[in-house]
Every structure is written in C-alpha cells, then in structure tokens.
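Only one protein chain is missing from this complex, and each of the others stays in its spot.
In this document, chain identifiers A, B and C correspond to the written order of the chains, with residue numbering beginning at 1 in each.
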Amino acid sequence: MDKKNYFLDEKPEKLTYGGVFRKIDDWARARSLWVVAYGTGCGSIELRPTFTSRFDAERLGMRMVGTPRQADVLIISGYLTVKTLKRVIRVYEQMQSPKYVVALGACPINGGMYYDSYNAINQLDLYLPVDVWITGCMPRPEAILAGFKRLQELIDSGRADGWKKYIENLDWYRENQRKIIKNWKMPNYNW
Amino acid sequence: MAFFVASILLILIGLYAVLVKRNIMKIVIGLSLMDTGVNVLIISLGFIRGRTAPIVNVKDLLVNTSSKVVDPLPQALVLTAIVIGVAVTAVALSIVMLMYSKKNTLEIDEYKELKW
Amino acid sequence: MVNPIVIIGITLASAFFIGILQAYAKVWARVIFILTLVFDLLASGIVFYGFLSGELARPISVKIGGFPPPIGINLLVGKAEAAMAVLIFSVAFLGAIHWFVKGLPQPEGKAMVLFLLLSLGATGITFTGDFFNLFVFIEITSIAAYGLVASSRTKGALEAAFKYMVVGSISSTFILLGVVFLYKATGSLNMMDIAGKLLGGISSAVLALITLLILSGLLVELEVFPINGWALDVYQGADPVVVALLAGAAVKAFYLVFLKTAGFLPLSSFFSLALIFGGSTYLAGQFFAWRQRDVRRLFGYSSVAQLGLLILAAGFFLNSALASQSRLMIGAAIVLLIFNHSFAKTSLFLLADNVKGSNVEDWAGTLRGNPLFAFSFTSSVFSIAGIPPMAGFWAKVLLIFAIPRQYSWAVALILIGALAEVVYYFHLYRVASQGEGKEAGGNLFSPFVSSLLLVVSVPMVWGIFSRKLSIPLNGQVLLLLGISLGIYLLGFSRPLQWLGSLATLGYGIYVLLPHFKPDLSGFFLALVLFGGGALLIATYPGSKKLPSTFYPAYLVVVFSMAGVVLSSTWLSLFVFWEVMTWSSFLLINMGEGKKAAWLYAIFSAAGAYAMLGGIYLLPSLRIGVGKVPGLLPAVLISLAFLVKMATAPLHIWARDAYGESAHQFTPLLSGIMSKMGVFGTALVVVYILGVSSNPVFRYFLGWLGVLTAFFMTLLAVFQDDLKKLLAYSSVAQVGYILLGVALGTPLGWSASLYHTVNHFFFKALLFVAAAGIIYRVGTSYLPQMGGLIRRMPLTFFATLLAIISLAGIPPLSGFAGKWLLYSALIEKGWIFITVVAFLASTLAFLYCFKILHSVFLGQLQEENFNVKEVPLTVALVEVLLLLPLIILGAFPRLLLDPIDKVLSSLPGLSPAPIHYGRVMGAVTKLGHWNALFLMVFFAGSFLIALVFFAITSARIRKVGQLDVGYSGEVPRSAEDLHFGYGLYEHFRKAVGWLIYPLVTKVWKGIYEGINALAEMGRRIYTGDVNTYAAYVIALSIIILYIFSGVK
Partner (left out) sequence: MWSKIFYAFLTLLGGIAYGLLLGGISRKITARMQNRRGPTVWQNFIDLWKLFRKKTAVSHGVMFYLAPMFRLVGGAGTFLLVPIVIDSPYLSNFSFGGDLIVIMYFMVLGCLGMALGAAESGHPHAPIGVTRGLSQMAGYELPFVISVVVLMIADKTATVEGIVRAQQGGILHWHLFTHPFAAAAAFISLLGMMTSYPFQVVLAPQEIAVGPPTEYSSTFLSYMFSGRSVFAMAKYLLFMDLFLGGAGSLLEAFAKTFLVFLWPLFITNVFPRFRLEQSVRFFWTWPTFIGLVDLLRISLMR
C-alpha cells in the first residue's frame, strides 16, 4: 500500500439543483447562514461587532462556526496575498455545498490600496466564485449586514449559485489559481 | 593440679594470640600453643598420682596392671593428637607461605577481602 | 556384601599410591583416582542397596584391630550412614569429573590425594562408631579441606583457607576436649556404649556440659549463625569443585554426627538449642543473601540457610515428645532436604564455575541459548527454593505439617525464610534468563547429571509423599501434566508443538468430561479448559520466537488450573496452585520484562506461603463446611488468592507481569488465571468464612475489591502501553468480581460468576487482539499506533464489541454483570461502596475510549502503512470470543441459569432472586431489565436509522485521511495530526494526586528496609580472622552457659 489514501485525488462531481423541496431548502438556507470563522485580512475586525450585541447578525440566523465542514459562507475579509489565497482555496473547497463567498472591501475587488503590490491578489473572482461583493475600505458592520441581506435574497431566489459554477468551471479556476500560486503543494482537489 | 593450671594457661595464651594478634605467624603460633595446651590437659586427665607409666615391660607390672599404671588411653590419644597438630601446623605454615608470596606481608588486615 | 572398612582402606591406599605415582605416571594416577571413586560409589551403593532390599536388617558393625567394640574402635554402618556414603561419593565423583574436564589444579597429584582424603574423611565421620576415631576423621577431613581450599592458590582461596584453618582448629580443639572429657566422665569412647550407659543414668549435668563442648565444635562445622563467616569465605574463594564437595557432602556428614551426638543432651536443652540456632541461621542466611552480589557467596548464604533449616528440623526430629508419625515425616523431610540440597548445590556451584565473572550481573543471559545450562540451573534453583515438582517442595510441606500446632511460630519462620529465598534466587534467575544471550562455559556434564538426578527423582518422590501425606492428587490431571511435559519433545517444530498442544487439550477435555457438573468446580473447570483451549489456538503466530518450553508450560498451567478446581483437599489445591504459579512464572519470564517475572514470583510465593500457613492452621484439610476458629486461616489463605487477583495493595506485580509476559500467554493470565483467585476466594467465603457470617471481614474484602477497581481504573486511564493498560483494566474488573463474592448474597455471587465468565470473553478477546496487533505493528506503545481501523477492520469490530462489553453498556453482555452487581449492592445496602463502584465504572469509559482511539482511530501512522489484518488464527479466536458477547447480550439467561444451579449446590447460597418475565425481562425486588428487548430495540432502530440515512443523505464522499479542516493548511504528515500522546493530561492535573504511587513506594520501602537490615546484619562477617575466632569462643561460652543447665 502506498501513501495514496492521504488525500482523495478525485474531481468533484457536478451537482444538480432542484427537487421537491427546493423552495423550502432555499428558504432554510437563506435563514441559516453559518459563517466560517476565518479572518483573511484586516476586514475581519469588522466581523466581531457584526456578530455581537451591537449589530447582532444572529437575528438573521447567522452564526460563526469554527470549521469549514459545517460552514455555508466564506467571508474574504480584506486583501488577499498569494499566501492567503492558497489557504482560502483550501478552506473553500473543504466547505460542503451549497456554499457561498462574500468578498469584503475593496481589496478583493481590485487590490484596493495594495493594487500594485507584488504579492496582492487583485481580482478575487478569477479564483473563487463570489456571490456578494461588499465595497468599502473597510465596510462597516451595517454594510456587511446589508450585504448578507442581499445574499439571503439571492439564495432565496435561487440565484446564489457560485458553488455550482465553481465545480462546472473548476478547470478554468484551477488554471488561474495555479498561475498565481507557483508552488502549489496542495492536493489537486481539496475535500 | 599444676598440670591443669599450666595447660589451661597455655590454652589461654594460645587463645589470646589467636584473638588479638594481627600477625599471621603469631596466630599460627597461638594455634600451636592451644594444641599443646590441650595435649597437656589430656595427659593430666589420665594421670593418677602414685602410678607409673603404662609401659608393660617391667615384670611386676604384668600382674594387676590396671591398678598400677596411669590411664594409658589419653596418652594414646595425645600421640594421635600430636601428629594431627603437626600436620595442621604444616598445612598452616604452607598456606602462610603462599599467602606471603602473594602479598609480601603477614598483616591480617591485608587479608580481609572476603567479607560480608 | 562389601565390608565398609574396604571403602576406607582402598581409598586410603590409593591416595597413598597416587601421591607416589603422580611423579612417574600421571595418567595412571588419574586412572586410579577415578577408579577409586567409582569403586567407592559402587561399594557404598551396594551396602545401601543391601539395606533397602532388606538383605541387611541390622547395622553393620566392623571391629578394627581385633578388639571387640566397647574397647576397640569400630565402624557402625546403618541405612543412614550408607546413604550418606552414597551421597558423598556421588558428589565427589561428579566433582572429580568436573575437575577432569576443566583441568585439575596444579600440582594435580596433591589435589587428587587431598580430594580422596576429604571424601574419605567425610565417609569416616559418617561411619565411625567411636568418638576419638570421629575426631581423627574430622581432622583428616579438615586438613584435606584446608589444603584443597588453598590448592587453587588464588588470593581469595588462600585467605579463605587460612580463616577456615584458624576457626577449624579452634573447633577441633573443642571437639577434642569434649571427647576427652567424655572419656573421663563415662570411661568409654564408643558411641553405642556411651548411649547405653546414659540410659543407665550417669550424672546428666556434667555429661550435658561435655556434649555441649562437642556440639559447639560441631556447630562451627555446621556453619551456624554467627560463626559461619569462614564458610562463606570458603564458598566465595575456593575452587567450586571443592566447595561442592564441602557444601554438598562433607557438611552433611557433620550433620549426621550432630544428630547422633544430640541424643546425649537433655531433651529440652537440645530442642531449644536446635530451634534457636537453626532458626537464626536459617533466617540470617536467607536475608543476608539479599544484599549479596557475588554469586558464589550468595549460594554460600543459601547453603548456610539450608543447614539452618536442617538443624531446626533436627530439633523436632529428636524431640521424643512429638507423635512418632510427625517425627517420621520430619525424618523424611530431612532426607529429602539433604538429597535435594546436596545435588542442587553441587549443580549450582559447578555451574558458577562455567560463568565468567563472579557478580550476579555477569550471569545475564546465560540461560539464553544454553539449554543444558538452563535446564540444570532451573531445576537446581527450583529444588532449593522448594518449588514443585521438585523434591524440595515436599520436604518443606512435610516439615511444616509435621510441626505441632504449639510451634506454629516455627512454621511462620520457615515460610518467611522460604519467601526470602525466593526473592534472591529469582533475582538471580531473572538476571540469568534475560538480556542478550551469552556464551557460558561448556563444562556442564556434572551439573547436568546432578540436576538430572533431582529431576528423575521427582516422580518417585511424588508417588511416595503424596500418599504419605494422604493428598489425593487427581490422577487424570497428573497424567495430563505428564503428557504436557512430553510436548517438549516436539520442540523441533513449533507448528507440531502447537497441534500437539491442541490435541492434548482436546484429550484433556475428553478425559475430564465427567467433572463438568453444575457446581463450582465444574463451572470453573469449563472456563479453564474451554477458555484455555480457545486461547491456545491464538498462540500460534509468533511462536517461533518463543522457547520450546512455551507450549509445555502453557499446558501445565491449564491442567494445573484444572487440578486446582478439582481439588478436594486444601493441600492438593495448594500443590496444584504452586505448579500453576511457577509454570506461569516461566511463561511470564519468557517476555521481555525486566522485573516483571521477579515481582510476580515474590508476590506469588508470599501468597502461596501464606496460604500454606493458613492451611496448616485449618482443623481439617478437606474442602468442606467445618467450623474454623478465628479469622487468621481465612485471611492467610485468601492472601494467595488476592495476590493472584492482584487486589490492591498486592497489585504491583500485575502491570509488568501482564504487560511484559509473552503476548501469547497474557490472555490466559488475565482471562483465566486471575479467575483462579476468584475461585479460591469463593471457596474461602463459602467453606471457611461462611456466607452469612464474618460480615466485617467480608465488608473489608468488598472495600478492597472496589478500591482495587477504582484505583486500577484510574491507573489504566494514564497508562500508555496497550498491554499494561489492559492489565490494569483486568485487575480492576477482577476487583468487581471480588466485590460480588464479598457480598455473599446470591445476587452478588450471581454477578460475580457471570462477570467471571464474561470478563474472560472480553478481556481474553482484548488481549488476543492486542497480541495480534503487537505482532503486526511491532510495538505496544499506544501513541505509536492509530488509524489501524483502516487495516484491521475485523479486529476493530471485535475490540469495539469487547470494549462495549467491558464498559458494561447495555445491548452487549457486559451490562448484565453490572446490573446484577449494582442490584446486589443496593439490596445489601453497601451504599458507599456502590458509589465508588459506579464512579470506577464511569472512569473505565476513559480508558475504553483511549484503547479504541489510540489503536484504531485517528491517523494511520506512516510506519504502519503496510500493516495487515491480524493472522488467521488470531482472527478466528476473535470471532469465537465475540460471538458470546452478542449472544449473552441478548440472552443472559444462557449463563445465569447454570450459575443458579451452581449457587444452589453451594452451602448457604441459593439461586439468585431474579424473576424472569416476558415483558419486563429480569425482575428483582429492586428493578428490572429486559436484555432481549434492548438488543432488538437497539439493533432495529439502528438499522432503521441507517437505512433512512442512506436514502436521505447528501452525496457522501469518503476522503483521505489528511483531508481535514486544518485552518486552511495542508497537513504534512499523519504524525502531525494524530493526538495520541498524553490523552488525559488535563485529567491528570485534576486527579493526578490520586495515582501517587504510594503502594509501590511502601512495598519498595519494605524491600529496601529489609535490604538495609540485611546489610547491617551481614556486616558482622568482618572478614577478620580474629573476629571470627572471637565469635566462636564467645558463642561456645554462651552455649555452655545457657544450655547446660549448670548454674
């Protein structure tokens, strides 16, 4: 026996979206958004007030979870570097579908004030399917809540399907990712 | 009585040497002294005042011998004991010789390796 | 018929000739030397045979020099004297052979002459009927001995010879004085004559004084404490052959004289003299040896102790106030002791000659790969330590049971000394048997022959003495034991041995079939035989690495357990118990444990000797109801069983013995052998304590049981070695069983017996699985395993079921025991014990998880990638053992009904008060429990849930073992991710103080305290001639003052 079973080297299957319960599913998914507690950048400082007493995101049915396995939402909270991108990809791929990505602040959109840094990722949706962009540097908790409200609407209406696109276009995403991450050192497919 | 006292004195002197002296040769001499003391004691035990030596070569000793001579048995015993004593002393001295050849000393303190 | 004088004459003559011949024809000198010894041996043998066959009815009296006995010197040869001569010449012959093989000391002619003279002197001492002649022979012996000791001419030898000579001279001075005074007092030197005159009534006070003079000379030669320093020096310094001849033969001749002379003393003063000197010499020898690091001196201490025992026995033997039956028994014991000690010591000293270096540590590994050496050493050590089947065992038993009740302190003394003996002998044994195999010298003929003599004598001795003591040893079991030993002959091929063992066990089951009755013995017999058989199957893998004695020893353990449970008297139980203990000792010693087997030996021996003491105190040897006064016998007897159950605070042997014994043996040790303790305790409770009487003692036992369970569980939680963890767990579970037995109610007993069987199933399964795992993985250290479920699914499943059973979680069989036990406890009202028991069983979950997690779950480590499922035989046994777990889980009555029958066969007990209903299941006054329902419910709803899940679940993908959420990182290796080390470190912070090794420290303290005392004690042997001489003088004066009765 070899080391093969360290990682499952198998491409994720395409997922169908439908079924009898689709309406209820979407309704429930929208109202039960579990956010993976993972701060990629400076913006995660804004998440604390968002989730605690002052702004109380829990009233939207959201809560933080400590493990990607149980999470629905990945928040990219600020600028991404090559180093973080790798981690972000792995976290995202370890989340179970349906899953959503919310990009926080200017940096994921165009690099923000670090646009010319050798190490910053300028455009996130080349690498991960983003469902909601929240602009600002940094967006205040109110803005974040508004963004989540928007995400809920999208899910409710069945339009937040970044997770589907990601699997469908996995090769394209991978190609982009590998351009940035020179030493990949990850399994081909993260589970 | 004098024999008794003398023999016991001899034994005690020998014993003193064995118990106190730190020189191997002196200990062996002590043993020899003890041996002699015991021999004298045995002889004196068999001695009966007024009787003669149990050598039956005189005519008048042939009759009624047992009332005229001293007890012959202790003498016979002592004869054997003397021989044994000589043998022991010989063996002892040879052992002492060998010991001296090993360590070049006769001090008993040097021969205390086997203990406990 | 050979005239005894011929022996002496020929020997003397050839000694003379050798002295002359060796200068001219060395070879002829040697030939004459050996021929003389052979002749002597044959001649004395013929005389002895004459006495045995009845051809000679009366002692031979040989007159010398033509004078009839009272006046002339005569030899007086009876049965004892002839036997002694045979003994002396056999030892001399063996020693001579050894000398020839290894090379004689130079100059060899002198050595041969002295050697002949020494054996001649010893024979003369034995034969002579005349006191002065005795003195002469003593001197011949002594001078020859001084010379022989010095003959190797090393520093030590010379020093020893000198000391010997000084002390010996003083002693012979005493003897000579005594002889002469004797002559003066009685007018005779003939022993028979004096004895006759004594009867005629000569003033006894003076005679006693004189005799004491002779005796104090003899006591020097008999090496009594504290005037035996010279002897130890001789044993340490002299040529082993000489030592063998001295310790094995010459001293025994002195002992015979001692016996003869003792009759001249008033009875009471001889009796107390023998008891005081015998006892103190015995104890001093046994305990001083603890600190001894020089092996030959160690043997010396042991010899001294054995002589002490002989002197002690002599005190009883010559005590005419004792019943003649007991005196006969003691006489037999003395004969056995002499025989046993002579040959065993000869063998040991000659073996010591084969080992380079004199320290205990130099013996390391000598038993490995040297079968002859191992055989000789083992049988000799077993003989001396009085371990069955050797003759020394019967000597001890005979001696003890012949001692009348008012001297029970002497019995205690003998047993304590025997225990001390086990401590140092088995320390040596353990050092010798472990470590790297080491080349020992090849000069093994003589030790082998002498130990062969010991072994060959075994069947005869057993035959005679088991009848003499009227111990009904089960013949079938003995036969099976014999067959088991025969398995050794198949040692050239392990598979054949394995198959042979299985066949033997099958035959054993067939033979013992009539004993499977619904009573306590039948119950345990079934457990022993079927359990032992099942576990035997799993021993095959890896058995090639085991010595070929493994299978015989294994079978002996099994069949001796059968013997234990089938015993009808306590003494036969003891015999089989000892066989079981020591054969299992051998098995444990086959593991890699450093101290395990030694500790096991000490504790087992302590228990066994306590049991022997307890049996000694019993009014009747039969196992049956009878009034037993006092608690002491029960306490003493149960000590042995508590040791075997490893009940705290007697548990400290268990961890290492279980953990480090051969993996193939541990299941038997834990699953069945510990249950022998249960069996024994059950016997004690039913037949000695009484089920309903002695509530305080039983309450105490209950606390012992539950505290054992609690603390051992706690220790298991923090244990990182798989087998040691299981060991603690096993001990803890047996603690529960003890608790149930202590309850003494039908419900409690029912719980205990149920748990006994069930514990066998799951713990044997766990140990078998552990053996398989260790066989495959190569370590038993838990943090190095993990993730093996991916490689050993069957073993995981089996272990899981066993663990669920162990934890007592309902649908499996383990819960029944728990439920019964708690019901019994609450019914009895032992509240506090109940609470602790509950808590302990909760703690058990901690280590249960630890086993499963550390071995099977978590990450599979890289070095275990190529691990395969356990071998087929192991897997087979796993399946065999897990089936009952499930079946009993649903139908506990399959076991509870037979248990009810067993209970109703016992006096004072009745079937457990459980009523069985269809809906409520088992109902007691207290509660109810429906096993079948729970099983069906659990299995059914589990299946339903599973099916529902399979239908409704999301798309499930089985991922790789490193595909875990790891903060976005990619784990580099399985090692990084596995949490195996220090699993319960946080818990240790909370309760760590509870597992402070107090008990271990106390035992260690006791051991070290005794060591310190022994160290202090043995300092009296200063090695200084003056001191030794002073001791002799002082002691003689004391003896003369105290025992003569002269004021």
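Criterion: a contact is a pair of C-beta atoms (placed from the backbone, for glycine too) under 8 Å apart; a residue touches a chain by one contact, two chains touch by 3 or more.
In this text, all values refer to a predicted model and were calculated from it rather than measured experimentally.
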**Item:** Displayed partners of the chain not shown (whole complex)
**Value:** A, C
**Complete:** The one of C:497, C:834, C:864 or C:1036 in touch with the missing chain is C:834
**Asked** Which residue among C:558, C:605 or C:789 touches the omitted chain?
**Response** C:789
**Item:** Sole contact to the chain not displayed, among C:568, C:930, C:1011 or C:1026
**Value:** C:930
**Message:** With the missing chain put back, one of A:65, A:82, A:126 or A:181 would touch it. Which one?
**Reply:** A:65
**Message:** Take the complete complex as the reference. Which residues in chain C touch the chain that isn't displayed?
**Reply:** 787, 789-790, 793, 796, 800, 804, 807-811, 815, 818-819, 822-823, 826, 829, 831-832, 834-835, 838-839, 842-843, 845-846, 848-850, 852-853, 856-859, 919-921, 926-930, 933-934, 937-938, 941-942, 945-946, 949, 952-959, 961-966, 974, 977-979, 983-984, 986-987, 989-991
**Request:** Kindly note down the residues of chain A that lie in touch with the hidden chain.
**Result:** 12, 15, 21, 24-25, 28-29, 31-32, 34, 52-53, 56, 58-61, 64-67, 69-70, 72, 96-98, 191
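Definition applied: only the chains that are shown with their structure count from here on.
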**Asked** Using CA atom averages as chain centres, what separation in Å is found between chain A and chain C?
**Response** 72
**Prompt:** How big is the gap, in whole Å, between where the Cα atoms of chain B centre and where those of chain C centre?
**Reply:** 50
**Fill in**
Within their complex, chain C touches chain B through residues 132, 136, 139, 142-143, 146-147, 150, 153, 155-156, 158-163, 165-166, 169-170, 173, 176-177, 179-181, 183-184, 189, 229, 232-233, 236-237, 291-292, 297, 1018-1019, 1021-1026, 1029-1030, 1033
**Complete:** Within the complex, chain C is touched by chain B residues 11, 15, 18-22, 24, 27, 31, 34-35, 38, 41-42, 45, 73-74, 77, 80-81, 84, 87-88, 91-92, 94-96, 98-99, 102-103, 108-109, 111-116
**In the complex with chain A, residue positions of chain C that touch it** = 790, 862, 865-866, 954-955, 957-963, 965, 967-970, 974
